[in-house]
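Mind having a look at this structure? Questions to follow.
In this view, the complex is presented without one of its protein chains, the others remaining in place.
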Amino acid sequence: MGLLSVLIFLPLVFGILILAMPKSLNAWFKYISLAVSLVQLAIASYMYYHFKTGDAFAGVNQLSQYQWLENLNWIRLDVGQFGVLQIDYLLGVDGFSIGLIWLSALVMLVATLSSWEIKTNLKGYFALFLLLNTAIVGVFCALDLFLFYIFYELMLLPLYFLIGMWGGVRREYASIKFFLYTLFGSVFMLLVIAGLYLSVIDPVTGNHTFNMVYAMNPANYIDGSIFNSLSNAEIFGFPARTVGFIVVFIAFAIKVPVFPFHTWLPDAHVEAPTPISLILAGILLKVGGYGIIRIAYGIFPEAAMSLSFWMGLLGVISIIYGAMAALAQRDLKRLVAYSSVSHMGFVLLGIASLTSEGLNGAMMQMISHGFLSVMLFFIVGVIYTRVHDRDIYNFRGLANKMPVFTGFVMIAFFASLGLPGFSAFIAEAFTLIGAFSSQTLNGLLPRWMAMFGTLGILLGAGYLLWTLQRMFFGKFRVKKEEWKLALTDVNAREIMVLVPLAAMALVLGIMPSIAFNVMSSSVNQFLLMFK
Amino acid sequence: MDSVFTNYQILCFALTAITAPFLAFVFSLIFKKLAGAFGIVSITVSLVFSAILFFSIWQKQTFHFSFSWIKLGNVSVNIGILLNDLSVIMLLLVSFVALLVHIYSVEYIRKEALRYRYFAYLSLFCFAMLCVVIADNLFILYAFWELVGFASYLLIGFWFTKKKAVQANKKAFIMNRVGDVGFLIGLMILLSQFHTLDIETIFGAKGIIHSSFIHNGNWVSPFASIPDYWLTIAGFCFLLGACAKSAQFPLHSWLPDAMQGPTAVSSLIHAATMVAAGVFLLLRVSPLFNDVVLTTMASIGLLTAFMAATIALTQNDIKKVLAFSTISQLGFMVLAVGVKDNAAAIFHLSTHAFFKCLLFLAAGMVIHQLHHVKDDTKTKFDEQDMRNMGGLARFMPITTVVFIIAALSLSGLPFTSGYLSKDAILISVFEWASERGGVYWLFPVVISITSWLTTFYIFRVIFKTFFGDFKLPALINKKEKELHLHDPNLWMKIPTIILAVFCFGFFFALNPFSLEGSWLHHAFNLEPHAGGLLHLFVPIYINALSLVLIASAYFIYAKNKIVFTNHKSWYYQFSYHQWYFNVLYDKKLVGLILWKAKITFWFDKHIIDGIVHLSAKAILVLAEIVDWVDTHIVDAFVNGLANIVSSWSVWFKSVQNGKLQHYFIWMLFIFLSFIIYKVII
Partner (left out) sequence: MIPLQHFLLIGAVLFSLGLFAVITRKNAIQILMGIELMINASILNMVAFGKYDKIDNTGQIFGLFIIILAAASVAVALVIIMNLYKRTQTIDPNQTKSLRG
């Protein structure tokens, strides 16, 4: 039982425990969740602290270089002439996942603290919440495609109920849309996974395998199999590996979300209860980016390279499109949701550039956006829990009434719009630099993409500052008289949530090496696959 | 290395100079009551160390220290400190002006409940500005460049309940963002071309920019080769960045709006230091600019200088006049960089910092005192509107004197610092034009006109504000004695007096008529001017006409003897409405973008999401069809079978109705059937 297994299954165990406890202990559930999250964060921090960096621990396509590796034979089914069905319980961490694991631990803690506002059916809520926790951490640790897929799908189930039961007015619509949309992508991915299984063999045992690390090595492909790059197999007249890449990419692009697969996001975010919005924005979207890097790009590098232009184009469109849509919003939460589309566009642009700066920037952007979007959604939640309204035009001059809160809002807004000193600045600057130098270094992305990408930074300042002006500055005025009493400044618990997030954004902005150190050797190793 | 200090000591001094304001920022937010003291002490510390650095670096050495900040495999980003002549002069200038403004602010902001924020923001600004000045790396420069903008945002919006103030700070930040985008793209071009952003490595005397060249339509550096238009684009990008920060056309319109902030802030940030950062950036990267960019830059500078001067002629708000004056003067500096006279640009930047800061502070004193009058008498009038002033010289003699000194310097009259620096620019422009000839002669002509306009508008302010009739008593129906109008106290007076001293030319040159004798100009002037005739001719013709203009302004505005403007004429309206840029930007451009945003959202909601919904609906329709087929065909078959069986069974059931005779008939019937069957077979 390794550390990773503990990290993954700890919430599950306590989730079951909560289910077993009587309803009279309602008040305890949130403290149990909190304790679990704290332990998780402690374990994740321990791992991050002891994470070995350097080229010898790069991971990516070298199974032996992964850390905290756990490999158990899970399913071995002898299927006669087809050999042995091999599914492994294979967990491991490298530079791409360690940061995201830590991020998920922190976001889960924050989301738990934010769950104080949930008042109904606590037992179900926290049980599902902990199940979700297990699935999320599992996705980032799994190195076996089958295991990965199980965790990946397992995320959907609790989310469906969490949005559908504890959500806002149109929660059924939003949850079904979210569920079906995501499922739509992943089901086709399952086909590709099956195809990979038939193509890849484990060099040690000689069996077919779901091991995604082996799938990254062309030598492990059977001659003439569908995904072998030499066999030139075709699906519907297109090269099989290109089709495989596109299918996997779309599955994760829906998660990211990338234009034009993003429309589930505003609905799901708006209707989800605050803690679930935090998880959606803070972690779920990163699963998409992580998947694109690890699976889509990692397994189909040459297909990815040939489509880099389109990837970059989608990234740029997402950046500008999301920002433009955000500019048109009246609903604060929807605005933040669209800003996520814009910010996650940078991730895709950075990945598509396939340069060291671009990829590091993209990873940084994921982590940074993890902190900042969580902060933004929490800020929306603070207002919403007080007056149950989010319309920007119904508020003015909140700074008079809620000075501390406004301070946090300003930190969050300015950090999101890329003020130097905060992580988003580093992330976006590096992403754009990577995208720009791509043409000189590898000729994948034209320079104008980076130049258009900078417009996203400009528009970001537009919608955030406009919101700041409309909602927080000016004379205090709200729509209803009773709101004046309800709108109190942030309480201790809320400060406890906001402070670590702001601090993390600031720390990463001033000392980005904290994050870059652990990921840079993995990124370099990753880039070697594209040479 | 003939410095008295070791490198280590210099590093410590520099770090102390920049961290002191940062600590003041942090502590001001924690210990709110002591904010003012923290601010003044910290900036004094900065000033002292800046002075030490100045005397150990100036004209002696270049100090460069950097360490690795981010390492990404083989890419490494360094940060550090670069102290050369330009840095230390700016360091000294910024900390000195900032100290005076801090002292001034103590009185100016005394009555504000949230004054701790004011001092905290001011310290943050000082920290960022000092870092901009000493950054060794364009990436870090960019970071602090934005931070400066952020501090300016906070300070413009200090009175955040004022609607105009929060609109102004948003506008300032966003327009600066436009420039930042240019700056960022410029950075990306440089990084991909030179693989570093270190200023000394790229632009230093032995920098790699000098070993890059244009060959066969390609811009070749030791690391990469890209099409040559990227060199021009890079130049334009940095120019765009500088235009936003230094409020140059077409990104100038934020600066007049920024006057919504406290006047002391306008004085420090929007006159003396931050807006000069744009010019500073141009100076830092000046080896990059090719001829196209330089000519564009000169044109922008010229246009801005002229445009802002014409606008300043008609404004009634005293701060607006000064704001446009600032824009105009920054135009002079940009023009100077454009004609490749960096020395003149730096020189004018320094002298301008003093006299423009002084102008704002003096105007602030007027506004401050009038505000007191307003509070005391409980009346309402606009304390910034010059139409409500006039004749203040009698009540505020010191304010009047310092204002006039600064105005003389701005006009560039002899014995003032402005005389030296402005002439430096004018002479360079003349030389530049004479080298090129033709249409380029427009530059010296227009800039001379602008120079005269400057004299006219600033003396218009003086005569309207300090001379002529005292209009206020009539305006608010009070007697003169009830108003208690007088010079403010020492906190405000002393900084202005010190600044006034620095407006005199002999501080910069022993011979106040000799530009070449100026130590500041001399230090940067690599190619001394050739023409002796220009040195004689330019100052004389400029100043002669200036004196005439001062006299005419006196008669127009102080004595009201001459009325020469028609307020309804198109040129007056054009100037008064600031060339209609605000209408164009705020209404048309912002409207256009918002309209586009709405279109995007509509597109998102109805087209993209529409497609999703449509596909969902299509699937639903398909499902309906399948359902119909299922119920009416597939299930109908099964059900039909069941129906047949069940209807038969019902019929059979009816046979067993319990009636004896029916049974009997049935028996008979079956028996007979059997018989018949047997018979037939």
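A and B are the chain letters, set down in written order, and residue numbers restart from 1 in every chain.
The rule is short, and it goes like this: a contact is a pair of C-beta atoms (placed from the backbone, for glycine too) under 8 Å apart; a residue touches a chain by one contact, two chains touch by 3 or more.
As the structure is a prediction and not an experimental result, all values here were calculated from the model.
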Contact list for the unshown chain, restricted to visible chains: B
Residue of B:Lys378, B:Lys479 or B:Lys653 in touch with the missing chain, whole complex considered: B:Lys653
Touch list for chain B against the chain that is not drawn: 653, 656-661, 663-665, 668
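The rule is short, and it goes like this: only the chains that are shown with their structure count from here on.
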For chain A paired with chain B, centre-to-centre distance based on mean C-alpha positions, whole Å: 35
Touching residues (chain side chain A, partner chain B) in the complex: 177, 180-181, 259-260, 262-264, 321, 324-329, 356-357, 360, 397, 399-400, 414, 418-421, 425-426, 429, 432-433, 436-437, 439-441, 447, 450-451, 454-455, 457-458, 461-462, 465-466, 468-469, 472-475, 512-513, 516-517, 520-521, 523-524
Contact set on chain B toward chain A in their complex: 69-75, 139, 142-144, 146-147, 150, 157, 160-163, 166-167, 170, 173-174, 177-178, 180-181, 184-185, 187-189, 191-193, 224, 226, 230, 593-594, 596-598, 600-602, 604, 608-609, 611-612, 616
